[in-house]
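One structure is given below, encoded as structure tokens.
Entry: subunit A
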Amino acid sequence: MTAPRLAIEALSAISLRDGNRPILRRVSLAVATGEVHGLVGESGAGKSTIAKAILGIIPSQLKVTDGRIVFEGRDLLSLLPKDLRAVLGRDIALVPQDPSTALNPSRRIDAQMTDGLRLKRGLSAKQARLRAHALLEEVQIRDPKRVLDSYPHQLSGGMRQRVLIAAAFALEPKLVIADEPTTALDVTVQKQILRLIRSLQERHGTSVLFVSHDLGVVAKICDRLTVLYMGKVMEQGSTADVLAAPRHPYTKALLAANPRYDRPDTGLEPTPPEVIAALRAEIAAFDAGVAGSR
Partner candidate 1 sequence: MRDPKVVCAGGFILLLIVVAIAAPWVAPKDPLAQNLLMTTTPPAGFPDAEPGFLLGTDGLGRDVLSRVIYGARVSLTVAFVAAGLACLIGSLLGLLAGFLGELVDALISRLVDVWMAFPPVLLSILLIAVIGTGLHSVITAIVVIDWTRFCRVVRTETKSQAQMDYVVAARTIGFSRPAILFREILPNVVPVLIALLTLEMGIAVVVEAILSFVGLSVSSDTPTWGGMIAEGRQIVHEAWWVLAAPLAALFATVVAFNQLGDGLARSLDPVLRR
Partner candidate 2 sequence: MADDLLLARGLVVAYGRPGSLFTRRGDSPVVLHGVDIRVGKSETVGIVGESGSGKTTLGRALLGLIKPAAGSVVFDGSDITALDERARRPLRRRMQMIFQDPMSSLNPRHTIGRILIEPILLHGLAKSHAAALALVHGILDRVGLSRGTVDFYSYELSGGQRQRVGIARAVVLRPDFVLADEIVSGLDVSTQAQVLRLLKELTGEMHLALAFISHDLSVVRSICQRVVVMREGRVVEEGPCERIFAAPAAAYTRMLIDAIPLPTTDPGWLSRGASVEVAASA
């Protein structure tokens, strides 16, 4: 078995402001080459923290206490800032959640897209613009020239997200982290964007870490899933296995609480108190174990 492109090993983190409350509890997951790996959890589960840890942008009130993030044989957490910066943007890219805040409102699209190309690949302005044009075509934007000359506020949400995806794939990274990339979009636009991400990913052989709270979305685009609750991995496996035959009570509760339009009485089942109690106990036992081994 070939080595995974990204391997997170026993990653732990705490919140310094909250009396060292654990945010991540020995999270381990692996993303193979060309795999789309879904990181699923509700808000506060720690999914964004993991994404930020990979990108080296953890907020100052959080601290990684243990574990490694191995990318192409190197632990990202132990890299010097300048080495990390060399890796990011070239080999690891981000598709952010909110297209309206991720783009600088006072710069045109082509300036924002060509930044990376000119900086990392040393392309001239003209070459970079040509490449940006080709990328916009690849993300199925019909009038790339108009988009390149526009400011972000002149484009719709879906269009902006396509631009961000194009920018992410511009340098042909080995890993793309997609942080809730369709949450802010209409459902029909969402499907088009998911289709786009999948096709780009297949064409370039990129690995994707797809962060989402939406089980339906990850079901359609991810090969494998990691289910996260309170910073701890509850279940992991192929998407088909996890969704069709969930083993952990949390995954089952999550599936039961999701409304489905093809089943009228779903979506009205909150997580039963016994399950919540069992989850709390599991977390408490874990924390005690960690404290004990200190």
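We take it that contacts are C-beta pairs under 8 Å (C-beta built on N, C-alpha and C of every residue); 3 or more make two chains touch, one makes a residue touch a chain; residues count from 1.
In picking the candidates, the idea was that all candidates are chains of the complex that A comes from, given by their letters.
Everything numeric in this text was worked out from a predicted model, so none of it was measured.
Asks: State which numbered option touches subunit A in this complex: 1 or 2.
Replies: 2
Asks: Residue numbers of subunit A touching candidate 2 in their complex, please.
Replies: Going by the criterion above, the answer is residues 42-43, 154, 156-159, 186-192, 194-195, 198, 213-217, 219-221, 239-240, 243-244, 253-255, 257-262, 264-271.
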